[in-house]
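Got a structure for you, questions after.
Omission of a single protein chain aside, the complex is shown with its protein chains in their original locations.
What follows is chain A.
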Amino acid sequence: MDNINFQDRIDEYLLHDETMSEEEKVQFLKEIEEDAEKKEQYEFTKNVKQAIVSRGEKLKAMTEFQKEMKSHYHRKTWLWISSIAAVLVIGFFAINPLFVENSPTDNVRGDENDVFEMTAPADSIDTDSISSDTITSLHK
């Protein structure tokens, strides 16, 4: 029980020394200097506190590093996806005109001037639009 009570005093000194008067602090330090076992307990607690604080801070930082790693990975994935999409879109527009220019004309009937070389039917009259230029003749 004495051990537990002394542990309370060590904790008080290490964690809340602002609540102790200068006199109490001096008395406490004197006590541990005079008793090897108490000094060992004090040094041990000091090390435990230091180790736990160091571990706690590192774990906290590592949680942040892990988040950063994940968001970096997501950013990278999105960058890849957008790059691939951009390449596909640019590729489509680059290749498309080639297809239009080289499009086959086999499925179009006749030649370019075929419509103007039609022979007028036998029953056609002079003013038929097929055999003559109707606009010019009307002006005449």
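Following the convention adopted for this analysis, contacts are C-beta pairs under 8 Å (C-beta built on N, C-alpha and C of every residue); 3 or more make two chains touch, one makes a residue touch a chain; residues count from 1.
Criterion: contacts and distances are computed from a predicted model.
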Out of "Ion-translocating oxidoreductase complex subunit B", "Sigma-70 family RNA polymerase sigma factor", "ABC transporter permease" or "Glutamyl-tRNA(Gln) amidotransferase subunit A", flag the one the UniProt entry gives for the chain missing from this complex. "Sigma-70 family RNA polymerase sigma factor"
One chain is left out of this view; which of A:E23, A:E64 or A:D123 touches it in the full complex? A:E64
If the hidden chain were put back, which residues of chain A would touch it? 3-4, 7, 11, 15, 43-45, 47-59, 61-62, 64-66, 68-69, 72
